[in-house]
Structure formats: C-alpha cells, structure tokens
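All protein chains of the complex are present and in place, except for one that has been dropped.
This part shows subunit A:
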Amino acid sequence: MHRYFGRKSLIYLLTFIVAVTLNWLIPRFMPGDPVLRMLTRSSVSNPESLAPMREYYENVFGLDVPLWQQYLNYWSELLQGNMGISVWLFPAPVTGVILKAVPYTLALLIPSILLSWVAGNKVGALAARRKWLDNTVLPLGYVLTATPYMWLGILLAWSLGIVMGIFPIAGGYSFALRPSFTVGFIANAFTHWFLPFLSLFLVAFGGWAIGMRNLIIYELEADYANYLEALGTPRKLIRRYAFRNAMLPQLTGLALQLGVLVAGALVTEIVFAYPGLGYLILQAIQNQDFFLLQGVFLFIVIGVLLANFIIDIIYVLVDPRTRTGLQGGTA
C-alpha cells in the first residue's frame, strides 16, 4: 500500500514538473512580444526613451537573463508562490489576480461536479429499474451530454435571463456592489452564480445518469447477481450490490472527466462573463498577458492533479480489488 502511494506520488510529481516546464516554454516560443505591447500601450513617442523603458520592463518580467536562468528563476519564484507580474493589470502580481478569481471558479466547479455526480448516479440507478423513468431519463440524458457547455449556457441565459428575466446573465455580482460578507451581497452573488452553475450541472448530470443506468443494467446481469437471484435473495440487496459496484467505474469516470469539466467551466464563465479563471484566460489572451496565462494554466494543472490524486485515494479505499492487487492475493 505504501509502495503504491509512493509510486503514485512520484508519477504525480513528474507530471507536475513536465506541466510546469511546458507551461514555461510555450509562451516563450509563441509569437508576440509582451514588452513591445506594453510599450505601445503606454504610447512612448520619444524613440530615445524606448530603450531604457524596454530594459526596465525586461527587468521587471525577468527577461534580461539567459533562458536557463529564466527557467531556474521561474521555479524558485514559483515555489515561493510568485508567478510574476500581470501585463494586463500591471503591476499587480499574477498570484493575487488568480487568487481573486479562484473562489468563483471553485464555487462553480465543486458544487456542479459533486451534485451532478451524486444526482446523476441516483437518477441513473432509478432509471435502470423503472421503465417510465428510463424512457425519459435516457433520451434527456443523451441530449444533455451531447449539448456543448457554451450552447446550453447561451440557451439558459436567453430563456431564464433575457426572456423570463429571473436571473442576471453576466458578472459575478452587480456592479453597484462591493464584495463583502453581507447577506445582500451573498444573495446577489447567488443569483449570478445560478445560471452558470445550472448549465454545468445539467450537461454533466446527463452523462452520469446515462453511465450509471448502463452500468447498473450490466451489473444486474453479472454472474453474482444471477447467483443471488437463484438463491432467492430479495431484489433490494442485489440492487444495493449492483449500485455499489457500479459506483466504482463512475468514480474512475469522474477522474477522467475532471479535465473536461474544468474546460467546460472555463467556457461557461466566458459565456456568463463570470469572474473566474476562464474569464481571466480570455482577458490574458486578449491582452497578450503571458504571465497571467501561464499562472492560470499552472493553477488549473495543479488543481486537476490534486483532484485526481484524491480520487485515486478514494478509489483504493472503496475497491477491495485494487487493495488486494497491491498486496498480492493469496493463491
């Protein structure tokens, strides 16, 4: 068991190092010069002052040393939680900008992932034994999973936001308000949160429900279920076993889907101009803010790795087969 987690941790560590390196490499080999952009933005007219200003900016962004030094610096800064200076919101540090956006993204992601997973599994399992539910859940589920996040987001914004006017369709809170821990602000933030959450929830929900329904049907046909039926076991117990066993692939599915869900959240944030990481990515790209882009990507990578690691641990705890596989079964 310890060896297993040791090996797993090593894999995660390697993935992390590769991700950081790629993350550092890509903007540096992308077309476009962030410093030049800053200079044009500040519209320096005097060509003589251009050179010292370029020097100043390169120094600020750490671009005035050889590449290998930049790479090492990047790591050491990173380990201190420093991801550089934002170009877009100059001179705000990237870390601060990201930390302000992260709560919004997490507030969308965590409830939508967990609730859609739990509700999808429950409804899928019910559908596997009720004909009428099956006839509604199955087509609905297929339509929902096949819907692109952006599409559903736009549809919801249009129907519930514009036509019915129940929910606001943009932003994390009304512009008139300042973020604070007051009832008024939280209620306001909730109404802004609801539509992006709902579109994320619905798309993911459809996928989980269909998956669970199919898995349960498969489990109920399994040999152990047949044997229990032949021994006159009440259906209730057999269904409980089937549900539990079907949860395991669903857990793996959750780990696999995590990246897709995060990507969905980013797109949804853009649709609703929701001030999370997705929205930051859009701004960073529009402003050629490589440092911010790097920072956001890195943050997402770390988040996904961490979540995967947690799911890995849960999986080992709930599936005895992996555990015995780790110890080597007795023949």
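Some notes on this structure:
The rule is simple: contacts are C-beta pairs under 8 Å (C-beta built on N, C-alpha and C of every residue); 3 or more make two chains touch, one makes a residue touch a chain; residues count from 1.
Please note the rule applied: contacts and distances are computed from a predicted model.
The chain not displayed here is annotated in its UniProt record as "Dipeptide/oligopeptide/nickel ABC transporter ATP-binding protein", chosen from "histidine kinase", "V-type ATP synthase subunit D", "Dipeptide/oligopeptide/nickel ABC transporter ATP-binding protein" or "Methylaspartate mutase".
Of the candidate positions A:L89, A:V102, A:I154 or A:L228, contact with the hidden chain is made by A:L228. Of the candidate positions A:F16, A:F90, A:Y218 or A:Y241, contact with the hidden chain is made by A:Y241.
Of the residues in subunit A, those that touch the hidden partner chain are 222-224, 226-234, 236-237, 241, 244-245, 248, 319-321, 324-325, 329-331.
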